[in-house]
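In what follows, a structure is listed as structure tokens, so that the remarks can point back to it.
Omission of a single protein chain aside, the complex is shown with its protein chains in their original locations.
== chain A ==
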Amino acid sequence: MKILIAIFLSLSTLFSVDLKVGSENAYKPFAYLDEKNNATGYDNEVVKIVASYIKDAKLDFVSVPWNAIFSGLDSAKFDIIANQIVKTKEREEKYIFSKFPYFYGVSTLITLEDKNITDIKELNNPKIGVTVGSNHAYLLENYLKNNPNFKAQIVYYKTSPTLVADLKNKRLDAIVNDPIAIVDYAKAQNIKVKPSAFVFEKVPVYFVFRKDSKKLANLVDEALEKAIKEGKISELSLKYFGVDQSQ
């Protein structure tokens, strides 16, 4: 009997899918370890949802420093990276990206909760705050350059928490930033902010596989597609960030 069970168990591992996931696990709220040292965070939870759509999936999270994340994938320490990876030309040549993104890094216009803005032009001669030297600052500068008739004043801050404080102080009418970071800072300061639908930039985030993992990539793609269709990923994004950044 024992032998039978042992054979059965080894057979089942033979047919199960091994999902070894590499992530930094020091990147809140996307990938981090909870109090019991279990991998959690948005990216890791997406993987767990995806795995639930794959029959006999065996999940294994590997923590890896950011600078070793691609070499870890190359050396087969794990087979998937889920760590807010965006596409670049060099990466696309070397790796397989999942067919669908599971998240979008965005740069949006954010106001206080009592305002209802869908377009930047609804603001009249506004003061808009950005962090100095950030991509958000670059996008706003570009926008104002391309829309010379729209008058706005850019105010440069050195840190993000002060941006939020000055939105509340009404020294700013809006800020341009990633809503995830801002919502987090706002919560800490007990301030209610509202990311508007006006998006300056939207950068999709994908799973990454080795070129030889085509089979696994297909399997994950199918599962991810199902999860997206059933609204599971949107649900998770809402739970984590209060906004749906999965589409």
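The rule is short, and it goes like this: a residue touches a chain if its C-beta (ideal position, glycine included) is under 8 Å from a C-beta of that chain, and two chains touch if they have at least 3 such contacts; residues count from 1.
The rule we apply is simple: contacts and distances are computed from a predicted model.
Visitor: As a check of understanding, state which of "3-isopropylmalate dehydratase large subunit", "Transketolase family protein", "Cytochrome c domain-containing protein" or "Putative amino acid ABC transporter, permease protein" is the UniProt name of the chain not shown.
Guide: Protein name of the absent chain (UniProt record): "Putative amino acid ABC transporter, permease protein".
Visitor: In the complete assembly, which of A:33, A:59, A:139 or A:155 touches the absent chain?
Guide: A:155
Visitor: For the chain left out of this view, which of A:171, A:187, A:214 or A:239 touches it?
Guide: Residue touching the absent chain, from the options given: A:171.
Visitor: Can you list, in ascending order, the chain A residues touching the missing chain?
Guide: 127, 132-134, 137-138, 141, 155-158, 162, 165-166, 168-171
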